[in-house]
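Here the complex is missing a single protein chain, while all its other protein chains stay put.
Take a look at subunit A:
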Amino acid sequence: MSSRRSRSSRQTGASMISEDQINDLVLQLHRLLPELGNNNRRSGKVSASKVLQETCTYIRNLNKEVDDLSERLSQLLESTDSAQAALIRSLLM
C-alpha cells in the first residue's frame, strides 16, 4: 500500500497544481483537436472554455464513429460464415 501511495505521491505534493501545468495540458489537448479554423487563431492565446467545448464535441463524434463501425462489423459477423472465412483468409495471407 505504501508503495502505491508513493507512486502517486507526486499528486499529493502537487495538489496545488500550478496554472502553468493546467495551461500546458489544455494546449496539448488543443493540439490534438482537429484544426478546423484554428489556423486563424494565434497560437498564443487559447480559450480553455472553447477547447473543452470542442473536446467534448470531438469525443462524442469519435464515439459515434466507433459505434457506427462496430455496427457495421457486427452486421458483417452476423452474415454467414463466409465473412469469417474471408477474415481468416486475409489474415493468413
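To be clear about the criterion, contacts are C-beta pairs under 8 Å (C-beta built on N, C-alpha and C of every residue); 3 or more make two chains touch, one makes a residue touch a chain; residues count from 1.
One rule holds in what follows: contacts and distances are computed from a predicted model.
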{"item": "Identity of the absent chain, which is to be given by its UniProt protein name, from \"Acyl-CoA thioesterase 16\", \"alanine transaminase\", \"Transcription factor bHLH147\" or \"DNA repair protein RAD51 homolog 3\"", "value": "\"Transcription factor bHLH147\""}
{"item": "Missing-chain contacts mapped onto subunit A", "value": "1, 4-5, 7-8, 11-12, 15, 17-19, 21-22, 25-29, 31-32, 43, 48-49, 52-53, 55-56, 58-60, 62-63, 65-67, 69-80, 83-84, 86-87, 89-91, 93"}
